[in-house]
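Every protein chain but one is kept in place in this view of the complex.
On to subunit A.
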Amino acid sequence: MRPILMKGHERPLTFLKYNREGDLLFSCAKDHTPTVWFADNGERLGTYRGHNGAVWCCDVSRDSRLLITGSADQTVKLWNVQTGAQLYTFNFDSPARAVDFSVGDKLAVITTDPFMELPSAIHSGESVLVLKGPQGRINRAVWGPLNRTIISAGEDAVIRIWDAETGKLLKESDQEVGHKKTITSLTKSADGSHFLTGSLDKSAKLWDTRTLTLIKTYVTERPVNAVAMSPLLDHVVLGGGQDASAVTTTDHRAGKFEAKFYDKILQEEIGGVKGHFGPINALAFNPDGKSFSSGGEDGYVRLHHFDPDYFNIKI
């Protein structure tokens, strides 16, 4: 395949998100301007100007009209997807990290970083509920099935499931089988029945959403910054690479800035897609499962449309 290279960002990518129909791709980077691209040919549709800090995360509503972005400028903004107009700004006292729309797009979960002696927190909606407690950053928070729960994961390597209504902590991942280092990414399966977490402990783990039991572990040889799951095949993709600050201290081939494909069930490596010249920070699968994109520390988004033989890969 010949990937499409999109060079719209001037700083490392942080997050990628497809809309539900898979025709738009939203990219967030540390350069303050989230961007939307046509997901088929990589043409830039527009940018969302207004943030004053790195943008860490975004989510798009089911009807592709609303975009929510969380930024290090201590705000979370709502945007009109079509025009790029700012609709609303949530102000916080510390940088926002993760955002996720609930089913129905009525509520959003927002996490804020620990900052100036403020603890990290999970906010949902127009601060309907604020959850506090976990140590360290919460890198990802997503809604559980039927908006009943919120799943969070972050720097303390523990995955927590909260009751979305009362704010009670329902479940915590097992320290024994769980991640050992910061969880960098979390992505739900297409049906929401399970989710995948990637961690700096060089592994990715697949969990059951309801029971928080560990289903599978995918071991790789470098820190995992981003994970994605194919909605079409039983494949998971792990992206990562060694920390940018450590690149110069090791062998030139040791960077391993590839997107690694694993069989979801057999936990065996299927292959790698090379291309980035920095760690991969973001991965997203097109909802049709026929293309995926990766965003790297190098500022590029690479959009890969799979070759037909990808769909017949046998292990």
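Simple rule for what comes next: a contact is a pair of C-beta atoms (placed from the backbone, for glycine too) under 8 Å apart; a residue touches a chain by one contact, two chains touch by 3 or more; residues count from 1.
Methods note: contacts and distances are computed from a predicted model.
The chain not displayed here is annotated in its UniProt record as "Eukaryotic translation initiation factor 3 subunit G", chosen from "GTPase-activating protein GYP7", "Vacuolar protein sorting-associated protein 26B", "Eukaryotic translation initiation factor 3 subunit G" or "Ras-related protein Rab-2A".
Contact with the undisplayed chain is limited, among A:56, A:101, A:218 or A:310, to A:310. Across A:48, A:90, A:162 or A:257, the residue that sits in touch with the chain not pictured is A:48.
The set of subunit A residues touching the chain not shown comprises 1-8, 21, 23-24, 33, 35, 37-38, 41-49, 63-64, 82-84, 258, 261, 268-275, 302, 304, 307, 310, 313-315.
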